[in-house]
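A protein chain is absent from this complex, but the other protein chains hold their places.
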Amino acid sequence: MLLIQCPYCGVERPELEFSCRGEAHIARPADPSATTDEQWAEYLYLRTNPKGVIAERWRHIHGCGRFFNALRDTVSDKFLMVYKAGEPKPDPAQFSKEAGR
Amino acid sequence: MADILTSELYSADSSQAPLLVLPDVTIMPAAPAARVSLRCRETGLALAAKAFGTPIPQTPLTAETAANRAAFWLGPDEWMLVAPESQLAAILSDLETHLDAVPHSVVDISHRQDAVLVSGPRAGWLLNTGVPIDLHESAFAVGTVTRTLFHKTPIMLWRTGPDSFVVEAWGSFMDYVTGLLVQSAEELKAA
Amino acid sequence: MSQPFRIEKGGRIDRAASLSFTFDGERLSGHAGDTLASALLANGIHLVGRSFKYHRPRGILTAGSEEPNALVGICRKGDQTPNLRATQVEVYEGLETVSQNRFPSRGFDVGAVNDLLSPLFPAGFYYKTFMWPKAFWDRVYEPVIRAAAGLGNPPKNPDHDTYGNLYAHCDVLVIGSGPAGLAAALAAADSGARVILCDEQAEFGGSLLTETAATIDGTAPAQWVADTLEKLSANGNVTLLPRTTAFGYFAQNFVALAQRITDHVSEPDPRLPRERLWQVRAREVVIAAGAIERPMVFPENDRPGIMLAEAGRTYLNRYGVKVGHNVLVATACDTAWQAAFDLADHGVTIAAIADVRENPPEALQSIAKARGIRVEKGCVVTGTTGRKRISAALLGRLRGNGVAAAGEVACDALLMSGGWTPTVSLYSQSRGKVVWNESLGTFVPGQSVQNERSAGACLGIYGLNAALEDGYAAGENAAKAAIGRSGTVSRAQAHGADAGEGGILGALPHDRDPSKVKAFVDYQNDVTAKDVKLAVREGMHSIEHIKRYTTTGMATDQGRLSNLNALDIASKALDKPVTDVGLTTFRQPYTPTTFGIFANISRGDFFDPVRKTPSHDFVAGQDAAFEDVGQWKRAWYLPKDGEDMHQAVARECETVRKSAGLFDASTLGKIEVVGPDAAEFLERMYTNPWKKLAPGRCRYGLLLNDAGFIIDDGVVGRLAEDRFHVTTTTGGAAHVFATMEDYLQTEWPDLDVWITSITEQYAVCAVQGPKARDIIAPFVEGIDLSADAFPHMSVGSGTFCGVPCRLFRISFTGELGFEVNVPRRHGKMVWDKLAKAVAEQEGVIYGTETMHVLRADKGYIIVGQETDGTVTPDDVGMNWAIGKNKADFVGKRGLARPDLVAGGRKQLVGLLTKDPKVVLEEGAQVTKLANPPAGTPAEGHVTSAYHSPAMGRSIALALVKDGRRLTGETLNIPMPNGAIPVEVVEPFFYDKEGARLNG
C-alpha cells in the first residue's frame, strides 16, 4: 500500500484514502466539435503508460477530496513529487535521472 | 491536556444507550447537531467567519471552536460548521446573508452524518483497528480533524483530547463503524 | 508417560508443568515451553510424516519455521488445521495432532509404493505422459495425481475463530529478537524512538536461548535476554510482539505482521482473536532475521533422525531433549562441532564428527580429543540405512575427485551442517538485490532500496559479539534516520560463540551408483540432485525454469533450506558461476499465513457495510424480501399471506394504479449543486438544457461519458437560481459524484459552483397513485398541492409532518406521484405516518420489483438494465433529452463518432409475445428465425420482461438491431424448448398520453 503526500493536506496518508485517476495533463479539448475522430480517440484512450516516470492524477477522495498530480516511478512505485492541480507539469526526464533511469 | 470539547456541541445523546462501556474505552452516540457544508473561495472566509462566529480555519486538518461552534477544515475550499441543532435555521440564513456578494455554497448536511464519541485510554488503539492513519499524539495532535477511512467506510475523525475522539459517518454507515468497534473491543474484556 | 530422551535438567521448559497431548492418537507427555517437535523427540519419536511425492518416512529436520518435513494437522473443536510445523506448534494440555500424507498410517503408508516406482517419476514426468488415451486425463490420470498430491487434509467446517486487525506506525520496526535484534531495539528505544520489536517465536532471544557456551557482560545469554526485555518493556515507546511473524515487506516501508494469539492456549478465551494482522508503517526497519543452517546433500539424507546440527543443539540446550543416544555429526563448518560437544557433555555418545574439510581448526580437534570424540577429516556421508529411523551411515573419504568407502558408522541420529545461509527473504521482498559474498559462499543483502537495514547474521555477520555490535549500530542509525537523534545505550560485550569457519554448497560427492540413490535438495517436494541435473539436461537453464520444472524451492519453506544447494548443483551442471545462474525471487509471505488474518474483520455483516434505509425495520417487520443494490438493502417485494413473488408484485402493481403505493426511494443518489454557475455546470455535464429551467421545476437528466454512452440518469430539480437538487441512480451515486468532481476540479476549475452529496441528508418516501395527493395533503404545509400550482415535474419546499421537506412531484410509475424528501433522522417518523395513511386509503407498500414493472409499463429505462455502457441516447429513443443548441456537453463529441452514427445500431423497442401469458426471460436473445443455427448473430436481446397487471398481459423491452424500423413485425426469441414469437411495438405500453401522471 503506497504512502502518498497530499499537497493540500500537507500530510502523508495511506493509499486507501486516494483514488488514482490515470495519466495527468490530458486536457479535454476546448472545442470538442473541432476535433477529428483520431484526436478524440487519442483524448479518450491513448496513454503513455511509461515504464519509468509517469505524471498521473490522484484524488484524495477520502481526505480533502482534491485532485492533484504526482510524478511516480512505475518501476519502483516511488513518488518523486506531488503538485497541485493546475500547476505545470514538471519535466519527467529530470526526475527520471533522479530515479536512476 | 483537558478535552477541548467544553460546549454542548458533541454531547452524548441521553436518549440513546451507550454502545460500549469498558474501563478502558467507551462509545456513546452523540446527540444530533446542526451541520453545514460551507464552500467558497478565500474572498468569503472573513464574511463566513463573521456570520458563523468563529474564524474559518485555513490550516489544513484543524478546527476553530467557540462556545457552541466548531468549524472544521476539510479541504482547501471546504469546511464543515457545527452548532447546536436548534440554531440551524439561523446559521443558514446568517451565512446566506453575509455571503450574498461572493460565490459560495452553503448546504445543510445536519442529517447526512451521525457522530459517536469514543474515549478512554484504549480509544486510539480501538480506532486503529480500522483507521489506517497514525493516531499517536505526535502525529495526530489534539484538535486535529480529518476525513479518513474506518476499514471499508469513510469517516470524519476529530481528536478532542488525548484519549477522546469524535467519529462521524454517513448515517447508513454508522452501524458498520460502531458494530466493528464494539466487536474489536471484545478482546479488551478478556483477561 | 516417560520422556526417555529428556535430560535430567536444563533447558527452558517448565518441568513442573507436565502436559498431555496426542500424536496420531498416541497419548504422550511434554512440558510447558515445549514445541510439538521437542516433545515428540523427548518421547523418542522421529518419524512424523511422509514426503510429498515419494511418501518417504520423514523426521524433524530443524527447530524453526523453515521446517520442511515435520508438518502436522492440529485437531481442535472437531476440525483440523493442516500443515502446521511441529517445530512451531507449542504444546498445551490436550493438544491433538496427526501426521499427514499417509494412508493408512504413518508407519505403514501404501503411497510409499511411489518410492519404489520413483525411476518413472523424475522431475517433470507428467509433462511427458498421461496424454493417451485422451479421455483418461480427466477421468483417471488427473484424479489420481490430485489425490496423491497435497499434504494435509483441508479443514472441513466453517472457522469460528475471529481474527483482528491493527494499523500501527512506528519509528523503528525491528524484525527478529536474536542478539542483533535485541541490541537494535535497545539502541533505537534509548533514543526515544517508537519501536516495535517482533519475533516469530514464542520467546524473544533467538539463538541466545540456545547459546550456553558464551557470556554477555559476564552473564549467561539467556539472562541477558531477560534483563534486556525488562528494560524494553519498561519503555512506554516500545511494543513487544512475540509469536509475531513479519511476513510481507511492501512498498514504502509497509510491513505486514502476523501475530498468533490463542493457538498455543489450551482453552482460549473466546473473546480473543485467534490471530491478528498488524499493518505497520515504519519510518525505518531493522531486519535481524538471522541465518539458518543448510542441509548437506548426500544420498539418503532424509531419513528420520537426520537433523540440522544447530537444531540438535537447540533441542538439547533450549528444550532439554537429546535427539539420540549415539549421534553422528557430519559437517562442513565449525559450528556443528559445538553441537557435538554439548551433546557429549550431556552423556550422548558421539559416534564421530565427520568433517568434509581436510583441516578443521586445531582448537576444535583438541576439544574433541579431550572428550574422546572420533574425528574423521576429509570425510563425507555417502548413504544411510534404517527404515523409519536412521540406524547407520556410510562414510567416504575424499580422494582427489573421487570418494573411497570409509566404513559404516552405527548411529540413531545424524546431525549435519553445510554451513549457514543468511535469511534474506524480507530484504529481498523489500526489492533489494542480494549480492554474492565469496568468502561466506552465500548471498547477502546488498544496497538498501527502502529505509531498511539488515543486521547480524542475516547480513552475514556471524559471531555473538559481532552480531551485538552490528545490532547496536543498526538500531542507532535507524533511530537517527527516523527521528534525527540517537541514544547512548551502553553496549554489552559478549565472549564466546565466535563466528565459525567453513560451509559447503551443493551435492556432496559419493561412491554410490548415481542412478540408484536419492540425495534430497528440497525435502518436502522430494526434489533430488538428479532432478536438478535432469532439468538442466533438458534445456531448463534459467533458475526459474529449474525451479518450476523440478518444483525445488516451491515447498512451504519457499526454498529457504534448498535454494542455495539447488543453485550450486545447477551452476555446476550449467558450468556457470552461481552468480550467473541467479537466485529466484523471495515472495511474501515469509512463512505461510492464515487466510483469516488477511480477511480479518471483514466477515459476515462486516464483509461490506450493510446500508439500510429508514423504512428498513418497518418493511422487515412485514416480511419484505430484500435485494442488494450496491451496499444498500432495498425492499424487493412484500409478500402477504403466503404469496409468492409473482402474486405479491401483481397485487402491489394493481394497488398502486388503483389507489396508491408507498416506496422508499432513499437510496437514490442526491447531489446539491450550488453556486452562480450551477446551471452552466449542469449544462456541461448533462445532455439536457438547464439554463431555462425555472426554479420550482424539475427535468429528467441524462448523463453520458465522453465516449457518448449513457452512464446515469435522474431527475434534477431547480430550487433556486443558483441551487439544484440532482438525483442519480442508487448504484451510480458515488461514480456520478466522482465524475462531476473530476470535471469540476480539473477541467472547469473556473466555474463558481460546488457539489455536495446529500444522499443521506434526506430520506425519500415516494407516494404514487391516484390517491397520492389525498394521502400526503394532510401532512404538507407551505406548498400548494393543486395541479395548477404544483404540476407534474415541480419541486417545492415546505414542511411535512412538521419537519422541513423538499417535495417533488415526479413519477416513475406513470401515476400521479410525489417524492417526499425529509431530513434523514425524521425519515422513520414520516414513513410510519405515510404507511398508516396509505393503508387507510387501501394503498400498499411496494418494493423495487413493482417499481420496475410500473416503469416498464411506461417504457422508462433503467440505466444498467436497458443500457450496458454501450448504449447511446438515440439507441433508447431519447434524442429528445439532448439540448439541440448546446455547443458541448460531456459525450456530445463521442456521439458523433462513426460507429455511433452508423446504421444497424440496436434500438429500444417493445415486444409483445403472441401468447400474452408468456413472460419472456430477461437476457433472452432476439432473432429473425425461429430456429437459428448455432453461430447466428443475435438481432438483440430482451432487457426487461414482466407480467403487467395494468396491461393484463406480458410486456417486454428489448434492444433490437434497427428495431424502430421493425415495428409491427414478428421476431423470435429462441429458447431451449422452442422459439417464442413476438411482435415489435413501440417501447411504451400504458397511458401513452400521460393523463394519469398529470392528474
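Couple of notes before you dig in:
Letters A, B and C name the chains as they come in the text, with residue numbers starting at 1 for each one.
In this text, a contact is a pair of C-beta atoms (placed from the backbone, for glycine too) under 8 Å apart; a residue touches a chain by one contact, two chains touch by 3 or more.
One rule holds for everything that comes next: contacts and distances are computed from a predicted model.
Here one chain is missing from view; checked against "Nitrogenase iron-molybdenum cofactor biosynthesis protein NifE", "Ribose ABC transporter permease", "Peptide/nickel transport system ATP-binding protein" or "Sarcosine oxidase subunit beta", UniProt names that protein "Sarcosine oxidase subunit beta". Just so you know, the chain we are not showing touches A, C across the whole complex. Within the whole complex, the absent chain has one touching residue among C:G236, C:G621, C:P937 or C:G968, and that is C:P937.
When the whole complex is considered, the residue among C:F5, C:Y427, C:W636 or C:Y946 that touches the unshown chain is C:W636.
Among C:V610, C:V753 or C:V984, only C:V610 touches the chain that is left out of the view. Listed by residue number, the positions of chain C touching the unshown chain are 52, 79, 81-83, 119-120, 122, 125-132, 134, 137-138, 142-143, 145-147, 149-159, 161, 163, 248, 250-251, 254, 256, 277, 279, 431, 514-515, 530, 534, 537-542, 544-545, 548-549, 551, 554, 556, 558, 587-589, 592-596, 598-600, 602-605, 607-608, 610, 627-630, 636, 707-709, 711-712, 729-732, 848, 851-852, 862-865, 867-870, 894, 897-900, 921-925, 927, 932, 934-938, 941, 974, 976. Interface residues of chain A with the unshown chain, by the touch rule above, are 1-2, 15-16, 19-20, 22-23, 37-38, 41-42, 44-51, 54, 56, 72, 74-77.
Assume only the chains that are shown with their structure count from here on.
If you compare A-B with A-C, the chain pair joined by more contacting C-beta pairs is A-C. Centre-to-centre spacing of chain A and chain B amounts to 31 Å, using the average Cα coordinate of each chain. Centre-to-centre, using mean CA coordinates, chain A is 28 Å away from chain C.
Shown for chain C are the residues that touch two or more other chains, namely 167, 279, 281. Looking at chain B, one finds that residues 78, 132-133 touch two or more other chains. Across the interface of their complex, chain B is touched by residues 162, 164-169, 194, 269, 271-273, 279, 281, 601-602, 605-606, 608-613, 631-632, 672, 674-677, 752-754, 756-762, 823-826 of chain C. Considering their complex, residues 32, 37, 39, 77-78, 103-113, 125, 128-134, 136, 139, 151-153, 170-173, 175-176, 179-180, 183-184, 186-187, 189-191 of chain B touch chain C. By the touch criterion stated above, chain B contacts chain A in their complex at residues 60-61, 74-76, 78, 132-133, 146-149, 154.
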